[in-house]
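For this view, one protein chain was removed and the others were kept in their places.
And then chain A:
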Amino acid sequence: MTRRSDRERLGSNRLAHVVLTIGSLVMMFPFLWQLKMAFSSQAEIQAIPPDLLPKGLEWSNFSEVFQRLPFLSQFWVSVAVTLGRTVGQLLLCSLAGYAFARMSFRFKAVMLALILSILMVPSQVYLIPQYQIVQRLGWLDSIQGIIAPGIFSAFGTFLMMQFFKTIPVELEEAARLDGCNPWQTFWKVVLPVAKPGLTSLAIITVLTSWADLLWPLVVTSSPEEMPLAVGLATLSGYEGSISPGVMMAAALMAMAPILILFVVLQRRVVEGIAFSGLK
């Protein structure tokens, strides 16, 4: 009986492997193709029929990226924006989330309701006034302009609030008895325990900031001040002037940091997404 069902299971797992392998090849193909194209010469790229493997390694596409595009400055804008937003959100969202989870104060319910109400509104609804505020501040074409609205997050506040509610109160009470004020309790006792929640929020913020298009597209106009996501998006349609191989090399270098981060932190990323996805 067990032997038969073992054999059945093996047999049907074989079918599962076939389906999953074909599926993962489809998912992987654009990445593999990009890798191949980034190392191909112009002639190879436009060869019909295409060779599935590159003939040699054509490194010139990569060096040409730096000559044809302001890649480095865009890269640093992306890094600065992503860091700024992530650090800002981790601090502000955990502060506010902690207060909503644990403290009592006037207008708490109203303030929480107001903050959460923006979760349901598509971001385009805010976009023009946000642009006008940033313009008024003189922050167009600047890193702080790209960072600005994104450090305030209703989603992050909610996520952290829910997380703090799961931490046992006794910890904080002990700290309070030891004479910690609320800030010390928060900074020294609560935050260190909140690492899983902070990691989740950090991962989601890093992913979305690195990829964000519409807002930075609107507030930046000079190529040097754009993050990579915008720089690359505006490349599409330039096939005439910039060769596909160079585009592929640029896209590959732009994605590399986030892909490496994902592969290193894989389990945490998956848990973080599942955690935030299910609330």
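Criterion: a contact is a pair of C-beta atoms (placed from the backbone, for glycine too) under 8 Å apart; a residue touches a chain by one contact, two chains touch by 3 or more; residues count from 1.
Everything that follows uses one rule, which is that contacts and distances are computed from a predicted model.
Asks: Can you pick, from "CheW-like domain-containing protein", "Methionine biosynthesis protein MetW", "Dihydroxyacetone kinase subunit DhaK" or "Sugar ABC transporter permease", the UniProt name of the chain not shown?
Replies: Matching "CheW-like domain-containing protein", "Methionine biosynthesis protein MetW", "Dihydroxyacetone kinase subunit DhaK" or "Sugar ABC transporter permease" to the record, the invisible chain is "Sugar ABC transporter permease".
Asks: Can you tell me which of A:57, A:72 or A:128 touches the chain that was removed from the display?
Replies: A:128
Asks: On chain A, what residues meet the omitted chain?
Replies: Where chain A meets the chain not shown: residues 9, 12-13, 16-17, 19-20, 23-24, 26-28, 30-31, 33-34, 37, 45-50, 92-93, 95-96, 98-100, 102-106, 108, 111, 114-115, 118, 120-131, 133, 148-149, 151-152, 154, 157, 169, 173, 181-183, 186, 207, 210-211, 213-214, 217-218, 228-230, 232-237, 239, 244, 247-248, 250-252, 254-255, 258-259, 262-263, 266, 269-270, 273-274, 277-278.
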